[in-house]
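The complex appears here minus one protein chain, its other protein chains still in place.
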């Protein structure tokens, strides 16, 4: 996730691609799908190689790239310790996923599944029409790398999520949120979708963030998990079994 | 906690006393305080020795006894295993404490401190008047064995609490509550008071129960912890930092 | 992992392949590599489709297949609960990986990387010669799906590993091992390699099994982690920082 300004909301989300050949293939297929693709030169962001950039049917900008430099204090590779130094704060391990809001959920599903090779792990559907209301996409063994909720406005961000070690890390993160008077949305709780454990909170810019732990291992042969909209409370907040008004807001 | 009927609410709470001499001493002091003390014969409840029974200034019945038989499958004492069998359900270890609601908080404080030897670990006080709104009493190294909230009606029960191993046990308990569609009040969360970790839920009779873990070790020389009523949200629910309407109800 | 007899040791390890086309491609490439490939008809094992079978350079049999039926009580897919029923015993979630012992480590590395598309996440190498002593292969975001240790005899099994939820699950598993007097090798401890948390124990057939939790998320662009043989103690048992004699034995 590259941020280009300090206002609330998402500028773009970027995925690393395994080869230049794939980058070229994706560019061609995205254009063939009817999306406009623009090139971003290497170095436009420090340490990031050339990118291709497109706006998905939900109005969100996605970039794809092959090369990114490691930071100076990159991972230990020789007899690596579990941690290189004492962990601090909420002990986020890495970026995990985003939840975005926009209109054309079926369109973005098509782009990510058919062009970019993602799988759909779970959906929330309208009880009557079967229309997809929420979509969970993965390109890994994680239960989701990207989630989309159907929304009347395009290009909206719901939250950005960071992985922590486990349920106990979430308790410690919650302690920190109260101590520093950080605005909390909900949690510690669990999602029915992904089975992940979670706290949502707001940063000073007004973005909703998540610390997230656990969740099942997804494999591409997993049967699709389907939640009826009438059970969406349990799908989102497995312990509360109902949504709260604050959670329903998007960031911008 | 002895229950004599299956309606919601508390019939009585009982404490075990270390000797008959103390039972006699307490009886005398309770009478001298102006409370009526009645005798309950040994065997009136199976396995329970003679009791003395009194109604505290908040309208709650408390019994004191010296003898209680162990169950047939009492604790292992010879080379005892950590558990005797696979644990099931929410894995409650033992009863922990009660929270009761009633009017004369200062009266019950006096009885439990001056006669029964309890200590006050924490209080919630009115910001302006200093009047005690909530009182946390302990006769052990636990942060509370009994809690009282000032309330216009006497003799009310807020919840009965059961100890579980740790924060991870609370996650597992919450999973069970959703799977069996058990009515949940709030949690997993943490109390500012006691620092214990908690879920509240309702049983089929309508009683609020708690599964509780952790909390600090109390020692009688600990300075009194004082919460202002204006911070009561954080005192009760350290993560939410506000009370919810449902939590404010008493059981009967 | 399919077991065809109840003696200690591994008969074969099987991987699911995403399409028949890949199965054909792998068959051709394995033959071109010089390995003998045999066909196993659909239904030879109940619920398993056609397989191709080969013996890797380390003397271990691997099967590849596309189709496998779900069990009757397969995963919930409609408003799925986190668990379908109370968990019992050590609460294994799924098979995780195997560690095999054999001679031609470089040969099996070539087969799994170049033909089957695995990545090497970590290696233990001889300090002086750089010869690979232990090899950790992954075809997922897990730090390993298969591990190989150089050994004078081919076709040996070290252990089969099962995933549990977290570090707390390992404590509970250890409690069960002692209660039921299950022969334990080592743990709860942590691996330096994978950062996974672990207990090894022996089943009644004499096989070493592992319950395993955590570990980092592997991505194919991760730099190779290299452990010197002089640090192998810390690599294998991060807390003990030394191997034990019992751990060095293979099962058959």
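Order of writing sets the labels: A, B and C. Residues in every chain begin at 1.
We adopt the following convention: a contact is a pair of C-beta atoms (placed from the backbone, for glycine too) under 8 Å apart; a residue touches a chain by one contact, two chains touch by 3 or more.
This structure is a prediction, so every number in the text was calculated from the model and none was measured.
Colleague: Specify the residue from the set C:80, C:188 or C:215 that touches the hidden chain.
Modeller: Residue touching the absent chain, from the options given: C:188.
Colleague: Out of C:38, C:77, C:178 or C:249, which is the one that touches the chain we can't see?
Modeller: Candidates C:38, C:77, C:178 or C:249; residue touching the omitted chain: C:178.
Colleague: Any idea which of A:21, A:82 or A:224 touches the chain not displayed?
Modeller: Selected residue, touching the omitted chain: A:82.
Colleague: Which chain C residues would touch the chain omitted from the figure, given the whole complex?
Modeller: Residues 167-168, 171, 174-175, 177-178, 184, 187-190, 197, 234, 238-241 of chain C touch the chain that is not shown.
Colleague: Touching residues of chain A against the unshown chain: what are they?
Modeller: Counting over the whole complex, chain A touches the hidden chain at residues 81-83, 86, 88-89, 166, 168, 175-176, 178-179.
Colleague: Hey, which chain B residues sit against the chain that's not shown?
Modeller: The missing chain touches chain B at positions 16, 18, 70, 74-82, 93-94, 140-142, 163, 165-168, 190, 192, 195, 214, 216-217, 219-228, 231, 234-235, 238.
Definition applied: only the chains that are shown with their structure count from here on.
Colleague: So, comparing C-alpha centroids, which chain is the farthest one from chain A?
Modeller: Using the mean of the C-alpha atoms as each chain's centre, the farthest one from chain A is B.
Colleague: Centre to centre, by mean C-alpha position, how many angstrom separate chain A and chain B?
Modeller: 43
Colleague: So how far apart, in whole Å, are chain A and chain C when each is placed at the average of its C-alpha atoms?
Modeller: 30
Colleague: If I count partner chains per residue in chain A, which residues reach a count of at least 2?
Modeller: If we look for residues of chain A contacting two or more partner chains, we find 167-168, 190, 234, 238.
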